[in-house]
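What follows is a structure written as C-alpha cells; I'll ask about it next.
The complex appears here minus one protein chain, its other protein chains still in place.
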Amino acid sequence: MTRPVIISHEMDATWRYASGVAMERFANNLLERRIEAMQCGECKRRYLPPRPFCGNCRVPLTDWAPVASEGVLEAWTVVYLPIVDNRTGITRDGPYAMGLIRLDGADTTLNHYVAETDPACLKVGQRVKAVWREELRGAIDDILHFEVLE
Amino acid sequence: MTSASTPVAIAGWGQTGPLAEDLRSIPEMVLDAVQATLRNAAMGYEDIDAVVTASVDVFDGMTASNIAVTEVVGAVMKPETRIAADGLCAAIHAACQIRAGAYDTVLVVAHAKPSMSDFYELTKWALDPIFLQSLGIDFLTFAGLQAAAMAAEDKDAVERWAGLAACRLADASGDGKSPGSTEILQSALVTTPLREKMCAPLADGACACVLRRGDDSSPGRKEIRLSGLGHDLAANFIGDRELTESAGLERAAARAYADAGIKQPEDEIDVAEPSVAFAHEEELFVQSAGISDNTIISPHGGLFAGNVPIVAGLSRLTAAAEYLRRNNDLRAVAHGSWGPAGQGQAMVVLENAIP
Partner (left out) sequence: MRRAAIIGTGQTHHASKRDDVSQPELVREASARALLDAGIDAAAINAVVISSMELFEGRALPELWLGEAAYAAGKPCMKVATGGTSGTSACIAGYHQVASGMFDLVLVVGYEKHSEGNTQAGMAIVDPYWDRAVASGALGNFALSISQYMADTGVTEEQAARVAVKARRNAARNPYAHLQMADITVEKVLESRMLAHPIHMLDMCPQSDGACAIVIAAEKTANKFCDRPAWIEGAATRHQQPYIGDIERRLTTMETLRSAAKEVYAKAGISDPRRDLDVAEIYEPVTYAELAWYEALGFCGQGDAGRLIEEGVTEMDGELPVNPSGGVLSSNPVGASGVIRVAEAASQVLGRAGEHQVDGATTALATGYGVYAWADALVLRAMS
C-alpha cells in the first residue's frame, strides 16, 4: 500500500459565553470568598453549580441559600494522566486528586481538586475545606483545591 | 410516500429574539422560548412526552451542546433526541415520532448564538478537510458563488435582489421603513455579487413549538396541522451540483407535497415562509418549490428580521403557524436550509383543519 496523504488543520476557535444571571452572582460572591447555592422552591434541593431551572421539578430557581466552604468528600480519585485546561491550554500533570464534595448546606456535590494525592489517605466521608487563591478572580478556581481536615 | 397516519397538529409556539446579541446564556434564552411556547399552547411541562432539540456543537462551543438545555427543555428523565441540523428537521423528526405513535406530545426546541463567535469562520469546519477546507472558504463564499452563477446570464438579477431585500427589510422593520434599492446596492460588498444589505443579518435566538397528535382533539375545534413533511441532503461537492437551481429543495418539496396530497403547488399554497438568508435564495425557493405570484411570501420579512442559524427553519414553521392561526382555510409552507449553498433542505406543509 502507498503511504496515505495526511492533511492537517489546526483548530483555533474562540467562543464568548455569557455566564447567565445565576452564575454571575455566584462568581461575584466568590470575590468575597462567599459560596451561595440556589434552592428550589418545590423540592428544596440546594443546587451547586447555580442554574436557572430545577430540572427535576421543572420550575425556575430564584432563591439563594448560603453554604459553607467546608464539607464532606463524597467521592474521590487520584488521576495519573495529565489533563488540559481548555480555557488556557495549560496542562495539569498527574497525579492529581479529584473529589465530589458536598459543602455543608448544599444538596448536590461539587467536582473539585483535592490536595491529597495518596489514595491511602483518601476515603469517602472525610471532611474537607476549601483553600482559596490569594488574588481572587471571580471564577470557580478561586478555590484552588480542597484540603483534607482529618 | 403518503402515509395514512396519525395527523400532527402544532399546538403552540414561542421564541426569544432574534437579537443581534443576546447577553443571556443559552439556557436562559431557551428557557424563555420554552415558557412562552408552553403558555401559548396552554400546556405545562407535565404534558410533554418527549423533546427534540436542534443545535450544533461547533456553533455553541460545547460538546454535546444539548447538555446545556436538558433541564430547561424539561428533558430530565424524559426522552430527548438532538438533531444537529436546521430546526425544521427537528420538527420533522418530532412529527415522525407522533405519526409513529411513539409519543403523543413533543416539544421541539432550536437555539443558536452566532454572536459568541465568528460564525462564518466556524462554517469552514463544515467543509471537507481534504479539499475545500484547505482553500480557506466558508459558507459565505458558497452563497456568493451561487449568486454569481445565477447573475452570470441575468443582467438584472442583482438589482432585482436589492429590490427583494428592500421589500423584506421593510416588512421586517414593523414600520415599513427600509433602505431603498440604491442604498442596498451601495452597501458594502460581502462576497461578489452579494452586498451587506442583501444578507439577512445574523442574530441570536431560540424558538420552540409543541406538536401533538391531531386525532384526539375535540371535534370542531380549529387546529393547524403539519400535513406534509420532506427533507433532503444534496451532493456535497459544488461541482456536482447545478448552483443556479436547487434540486435538493425540489426533492424536499416534492416529498412534502406528495405527503400532503398537493398536486399543484402553484395554486395550492397561500403563504410561504422560506429560509432566505441571502436575497437570491428567494428566487431559488420560488422556482424550486413551484410557488406562484399568488402566494404571499415572508409577510413579516422572514429572516431579514434576524437570521438565527439552526433556529431559522423552525422559526419559519412557527411564523407560518402564526399566520394560519389568524386565518381560515389556508395552506402554508415553511422551509429550512443548512450547509453550503443550501446542501440540506427541509419543507413542511401546514394547513388549517377542523377535525
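The chains carry the letters A and B, assigned in the order they are written, with residues numbered from 1 in each.
In this text, a residue touches a chain if its C-beta (ideal position, glycine included) is under 8 Å from a C-beta of that chain, and two chains touch if they have at least 3 such contacts.
Given the structure is predicted, the values throughout are model-derived calculations rather than measurements.
Note that the undisplayed chain, when the full complex is considered, contacts A, B.
Remark: the omitted chain is touched by one listed residue; of B:Ala170, B:Leu233 or B:Ile296 this is B:Leu233. In the complete assembly, the contact with the undisplayed chain comes from A:Pro119, out of A:Gly41, A:Pro66 or A:Pro119. For the options B:Phe59, B:Trp161 or B:Phe285, the residue in contact with the chain missing from this view is B:Phe59.
Among B:Gln35, B:Thr81 or B:Asn352, the one in contact with the hidden chain is B:Thr81. Chain B residues in contact with the hidden partner, per the touch definition given at the top, are 1, 3-5, 50, 56-59, 61-64, 66-68, 70-71, 75-85, 89, 92-93, 95-97, 99-102, 122-123, 125-130, 229-236, 247-248, 251-252, 255, 259, 338-340, 343-344. Against the chain not shown here, chain A presents residues 1, 4, 6, 9, 11, 15, 17, 19-20, 23, 47-49, 51, 55-56, 74-81, 83-87, 96, 98-100, 108-113, 119, 124, 139-141.
Quick note on the criterion: only the chains that are shown with their structure count from here on.
Those residues of chain B whose C-beta lies close enough to touch chain A in the complex are 22-28, 31, 44-46, 58, 60-61, 70-72, 74-77, 113, 115-118, 121-122, 125, 129-130, 133-134. Across the complex, chain A meets chain B through its residues 7, 9, 11, 13-21, 23, 51-56, 58, 60.
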